[in-house]
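Reading through the C-alpha cells given below for one structure.
All protein chains of the complex are present and in place, except for one that has been dropped.
Moving on to chain A:
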Amino acid sequence: MSFDWIKIPQALLTVFVVFNFGLLLNALIAKIAARVGRRQGIPIWQNYVDLIKNIGQRSLITHGVHFYLGPVFRLTGGVGLLLFVPTIYGSEMFSNLSFAGDLILALYFVFFGTLGMALGAAESGHPYSAIGVSRGLSQVTAAELPFALAVFAVALQYQTLSVTDIVAAQQGGILHWTLFTNPLAVAAAMLSFLGSMMRPPFDVVLAPQEIPIGPPTEYHSSYLALLQTNRAIFPIAKIVIYMNLFFGGAASWPVFALKVFLIYMVSVFVGVVFPRFRVEQSIRWFLIWAVPLGVLAILWV
C-alpha cells in the first residue's frame, strides 16, 4: 500500500484553518450572547490574546506526569478527531487522513479527550476537579449512547463505515441528506450533541458558580493554553462529523463555515432557553428521550 506523504502537510493545514475558525467562532458566539444582553462583548480577537497571554506566563507548576498528559490527551482527542475525518467533500486537499473505517475511529476519538482529562484532573488533587470529571464521564457516557446508535443506524442505512462514502451518498439535493432519509437517527444524534457541547442544560461538568470550573481548576499557563486550543478545535471537529453524517457534508469552505455555525447555534439556542440539569437528571434524560430514538432509528433502517 502506498502512502501519499503530501497528505500530512495538507491535514495539518486543515487543523490550522479549523483552529483559527474555532477561535473566531467561539468569540463570535460570545459576542452574539453579549449583544443579546445589550453589552458590547469581547473583541473578536480576544481568544488569540488570551492564548498568547497564557503561553507567555513565566511560571508554571506541575502535580505529576498525568497532570502534564491531561491537556495533551485532550488536545489529541480534538486534533485526532479532525485528522481522520474528511473536512471538505470532494477536495483531495482537505480529505485529511480518512480511510475506509474512519467512522469507528471517530467514535473512539470523541471519547478520548474526556478520558485523558480524567487522568489529569485526578492527579491535580483538587476536589472540584474530581467532582467535575466524575460528572463529565458519567454524562458523556450517557450522551455517547444515542450518538453511537445513530451512527450504527447511518452505517446500516448506507452499508459503509467510511465517512466519505456516507457524504457521497447524500449528494444531489437537500432531500438526500440523512436529515430527511433517516430523521430518527438525526434526532437521536442531535440530542446527544447537546450533551457534548458544554453548554446548558448539560454544563454541570464545568458548572460555573457551583464547582468553579470543574476539571481544569488547577490548570494554568501553558496547560490552559493547550486546553483552550482544544476548546477551539474539538467542537468544530465534532460538528464536522455531524455535518458529514447527517447534513450532507460541505463541498467548500464557505458552505462549511455556514453549516458549522448553524449546527453550533442549535446547542447555543437550547442553552439559553433551558437551565442546568443535575448530572443524574441529564443521564435520565438521555436514557429516556434519546436512546429510544436511537433504537427506533436502527429498527427503522
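Here is the rule we go by: a contact is a pair of C-beta atoms (placed from the backbone, for glycine too) under 8 Å apart; a residue touches a chain by one contact, two chains touch by 3 or more; residues count from 1.
Following the convention adopted for this analysis, contacts and distances are computed from a predicted model.
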Of "N-methylhydantoinase B", "Glutamyl-tRNA(Gln) amidotransferase subunit A", "NADH-quinone oxidoreductase subunit B" or "Glycerol transport system permease protein", the UniProt protein name belonging to the chain not shown is "NADH-quinone oxidoreductase subunit B"
Among listed residues A:Q57, A:T141, A:Q171 or A:Q281, the absent chain is touched only by A:Q57
Of A:T217, A:N230 or A:S282, the residue touching the omitted chain is A:T217
Hidden partner sits against chain A at residues 34, 37-43, 46, 49-50, 52-53, 56-61, 208, 212-213, 216-221, 224
